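The other protein chains are all here in position, but one chain of the complex has been omitted.
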Amino acid sequence: MRIVVTNCNTTQEMTEEIVRGARAAAGPGTTVSGLTPAWGPASAEGWLDSYLSAAAVLDTLRTYDGPPYDAVVMAGFGEHGREGVRELVDAPVVDITEAAAHLACLLGRRYGVVTTLERSRGQIEDSLETAGVARNCAAIVGTGLHVLDLGDEERTETAFLAAAERACAAGAEVLVLGCAGMTGLQRVVGEKLGLPVVDGVAAAVKLAESLVALGLTTSRIGTYAEPLPKRRVWGRPEPR
Amino acid sequence: MRIVVTNCNTTQEMTEEIVRGARAAAGPGTTVSGLTPAWGPASAEGWLDSYLSAAAVLDTLRTYDGPPYDAVVMAGFGEHGREGVRELVDAPVVDITEAAAHLACLLGRRYGVVTTLERSRGQIEDSLETAGVARNCAAIVGTGLHVLDLGDEERTETAFLAAAERACAAGAEVLVLGCAGMTGLQRVVGEKLGLPVVDGVAAAVKLAESLVALGLTTSRIGTYAEPLPKRRVWGRPEPR
Amino acid sequence: MRIVVTNCNTTQEMTEEIVRGARAAAGPGTTVSGLTPAWGPASAEGWLDSYLSAAAVLDTLRTYDGPPYDAVVMAGFGEHGREGVRELVDAPVVDITEAAAHLACLLGRRYGVVTTLERSRGQIEDSLETAGVARNCAAIVGTGLHVLDLGDEERTETAFLAAAERACAAGAEVLVLGCAGMTGLQRVVGEKLGLPVVDGVAAAVKLAESLVALGLTTSRIGTYAEPLPKRRVWGRPEPR
Amino acid sequence: MRIVVTNCNTTQEMTEEIVRGARAAAGPGTTVSGLTPAWGPASAEGWLDSYLSAAAVLDTLRTYDGPPYDAVVMAGFGEHGREGVRELVDAPVVDITEAAAHLACLLGRRYGVVTTLERSRGQIEDSLETAGVARNCAAIVGTGLHVLDLGDEERTETAFLAAAERACAAGAEVLVLGCAGMTGLQRVVGEKLGLPVVDGVAAAVKLAESLVALGLTTSRIGTYAEPLPKRRVWGRPEPR
Amino acid sequence: MRIVVTNCNTTQEMTEEIVRGARAAAGPGTTVSGLTPAWGPASAEGWLDSYLSAAAVLDTLRTYDGPPYDAVVMAGFGEHGREGVRELVDAPVVDITEAAAHLACLLGRRYGVVTTLERSRGQIEDSLETAGVARNCAAIVGTGLHVLDLGDEERTETAFLAAAERACAAGAEVLVLGCAGMTGLQRVVGEKLGLPVVDGVAAAVKLAESLVALGLTTSRIGTYAEPLPKRRVWGRPEPR
Partner (left out) sequence: MRIVVTNCNTTQEMTEEIVRGARAAAGPGTTVSGLTPAWGPASAEGWLDSYLSAAAVLDTLRTYDGPPYDAVVMAGFGEHGREGVRELVDAPVVDITEAAAHLACLLGRRYGVVTTLERSRGQIEDSLETAGVARNCAAIVGTGLHVLDLGDEERTETAFLAAAERACAAGAEVLVLGCAGMTGLQRVVGEKLGLPVVDGVAAAVKLAESLVALGLTTSRIGTYAEPLPKRRVWGRPEPR
């Protein structure tokens, strides 16, 4: 099966890193392709970025003309757009935010999210709440790192461990990597902390594979019915 | 003071109708200007439309070059983008969804929302929940009408009254017009039903005027800090 | 329009201070009259005081014989009586507790209340909950000051700033003055703290003006129907 | 031990009926005295009545000069005042609303309340919520009867059975008599319905006896500390 | 009346201690018999123990052949089985977890639970939640003591007082002994702390007596209908 993974920002290197993480998680029969939006923010860090990103990701999928795919994984922790993609495509759609939380719920009584900037906490909180998996979230903690700083592995690891401690003090027994750019960090910090750490990209790939294997896809009878046919303009007529 | 009212869709006639409603509610010293996005959906009816609309409205305000304004009213019932606009502009921002709910809470123990299509209910539910005013919402009921059908006043009124009955049966004592395009309907249906009916556009104008008069604007110390400076592309480089 | 502001206690000086705050917030066409109950507690600090105050305020409005008014503002942060006044009078009724919370929700993701004594926290919590605006309240913090101590401005300010810090640590991005007697403090502490501070009296005046301007008043079809005609005795037959 | 039962209204006959119900429930060593407020509403049916009643009941206990008592039972279903009495007296205080709910939770998964007028539902809802026992309440249903109509036993029973059916359809497995004036009805309707019916007066007497027997009384370390000494006037200086 | 108290573990000494506590709380006409399961864990400390205990207690009551009883008290704080016993027996059933919470709600605005090991907190949380009395629980705090260590009174008291401080800092105004083995501790720690301390065993005895006195027992019309007749094997055919 083919899974398309959409990056929420325009940074090609991040798409590549996410795809590496997704491939590491994918089963033998799964092909993973990454999609980088042609427009949007260079990184999504805040509400404005998130809404810009949501439209750009929708446009990317709307105009996709590659080989047919079986599922979409949306890689943007706490970013918007999930429900719109569910309307747009026929294949099942899994967002890494909800995916990480779903698996985390199976591994401990309460989970914690360690993310980049403190300002992202609100979006993550709302995303978990509306996905229906916020109840067992004990804490969402920021590391103070910017998305594009995550390349510095040592600094990232140190900041992650400090934030993890706060999450555990709040009751978390399982941790979630709160940014697609943290993919790969789960094993090393998991070992140091002695608890399971869930990467949303990997989680979403496995959930997408699961849905495809079971022949399940988005319900069309209610809120996620196909978009109504109408005139829509995707981005400004004359680009600036 | 000047209030800028953003329509969530590209339909100029709807902007004009909304501005009429806003002006009818505005105080003597208030000037109302309407903004129609240069791109986005012709009407917002579903999640995909809503996310497209959010980015388009943000872009419209980002590139605004008219006279300075004191507040923004966002006219799109249940549509996304509110938090992004709070990051973007320094003036206070009031979304018609939350505005209607805030006033409705003052008028009865439980309120109900009467909206257009059933499929919009989920978005309205999430919008009220994250705005912090969902607790006293007894019901969100669809009329089955499309946004662009609302011009047919008789049909709209009939459908509204039928839906209102269901909302009242669920405990609503106050009603909210669940679409910017219903502006103007509140008085006639309020009289027929014998209960207060709140129009979100009018409510938002009064709340915006209130915030401006009290010298209050969005807190910048947390989730609504200014967007970080970075590269962002607003819409596809070559429009299709 | 005329707004009647009811003090929740019998201290005339406090009524005057509240009226000053209300007038500072009122629009040009608004007349504000203050009402001091002829009975009740000298200040409301606790549940017994609050219930005594509720009956006294109801009696004050029941026997009011001044010029007709268009709205009632109830000035008693966290005090009872709001729903009874909604039954009693035909004009819209706005309580300063809910009013401050409604505006605060528009200015940040979470708000905090800074009040007088710790013992008042429970009442405020219940008042916000039943008004339907508790969801986004991050904290209610006491300053340890008595209502009638608030005249000492320097001490009040110092205590307020210390309590504000605790509220912000709990996630508040906006603050609410948790006592009618703090009216006037909002500007100075707001500047020192760098965040919006909402005064309930001012907020209630603007909300009351908004409702009147929009022709909206309390729904009579449900819980706030007029009181049933019956024998009621307001206070002990022979006063002690 | 002596339990004082306070009626929430000035109708002496109702006090007597309540006392009869309380005595029927009381253990062999318990003496029950009824207190009828010297002022307040003839019956409590709505928010205004409820707040008036709360002050009157507080005044009644404040000026009580009978033999010492060991506990207070407050007989007014859904009426205010509970927390004020907890501040005022040293003995434990049990309100019939919460009492009925506490016992009902032990008897089935969900309980329902059958009360008098529909307009009382909101007060009961708030009372259960703030008492901490609302979670398992499946429904609060009105019979349409006035408090002072409850003397007509046949009519009351018929109305109760009809309302009970609605409560059971909503999931109630246990019923609660939602008015002090219904005391005595529990056995006959319980048999007809084949499920347990809890009378709040009886429940409160047993809970009060339990607390006294265990030497437990209200915590004074927080919200229910003693009222602060200050000037309070209980009712208008010259009665009208 | 006769109350049967079931210990949740196989330790006879603990049954005896619980029975002593129950008898100290029981009224003059009440006989208390203790039941120790013939199988199960020596003490219940964790989920596995709790589920093993639930089946063992059910089996104990199922095969009980002593004198008829009027009520069952289940002594295992936070342990499972409550709903199964309600199906099995006709008499009312009171679990000490819920019982303590019910009485605690009457004594202060928020209560705290002080238990043995931290690992028990989750079970207690779920038990209070599903019993419908979790809302006013401010904190569940562990002392770090094992159930079978509670015999060391001095150490228990010291650990209890330290944990109590944390519960009060979280808002508790009333405390609950979070283990049947703590029975008897309530008076001494209550005096030292200056607040009411509720013992679940005593609370459950009084609630059971109350239900019996009022002729109330478990509703059979819904979730607690009698177990269906079918083949059941209680424990392994060949014991190991």
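Letters A, B, C, D and E name the chains as they come in the text, with residue numbers starting at 1 for each one.
Everything that follows uses one rule, which is that a residue touches a chain if its C-beta (ideal position, glycine included) is under 8 Å from a C-beta of that chain, and two chains touch if they have at least 3 such contacts.
Keep in mind it's a predicted model, so treat the numbers as computed, not measured.
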TODO: Would you mind listing the shown chains in contact with the chain that isn't displayed?
DONE: A, E
Open item on the list: I'm checking contacts with the chain that's been left out. Which of E:41, E:92 or E:200 qualifies?
Closed with: E:41
Task: Residue in contact with the excluded chain [from A:47, A:77 or A:224] - done: A:224
Task: Hidden partner chain, touching residue among E:81, E:108, E:178 or E:196 - done: E:81
Task: Which residue of A:131, A:148 or A:228 touches the chain not shown here - done: A:131
- [ ] Write the list of chain A residues that the hidden chain touches.
- [x] 25, 27, 83, 92-94, 98, 102-103, 105-110, 129, 131-136, 168, 171, 173-174, 187, 194-196, 198-199, 202-203, 206-207, 209-211, 213-224
- [ ] Spell out, residue by residue, where the missing chain touches chain E.
- [x] 10, 38-43, 45-52, 54-56, 58-59, 63, 80-81, 83-88, 118-119, 121-123, 126, 129-130, 146, 222-225, 227-228, 230-240
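As a working rule, only the chains that are shown with their structure count from here on.
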TODO: Pick out the pair in C-D, A-B or B-C whose interface repeats that of D-E, meaning over half of the contact pairs match by residue number.
DONE: B-C
TODO: Would you kindly tell me how far, in whole Å, the mean C-alpha position of chain D lies from that of chain A?
DONE: 52
TODO: For chain A and chain B, let me know how many angstrom lie between their CA-based centres, rounded off.
DONE: 29
Open item on the list: Taking the mean of the CA coordinates per chain, how far is chain B from chain D in Å?
Closed with: 44
Task: chain B: positions in contact with at least two other chains - done: 83, 109, 129, 222-224
- [ ] Chain touch graph shape: choose line, ring, star, complete or other and state it.
- [x] line
Task: Which pairs of chains touch, using the document's own definition - done: A-B, B-C, C-D, D-E
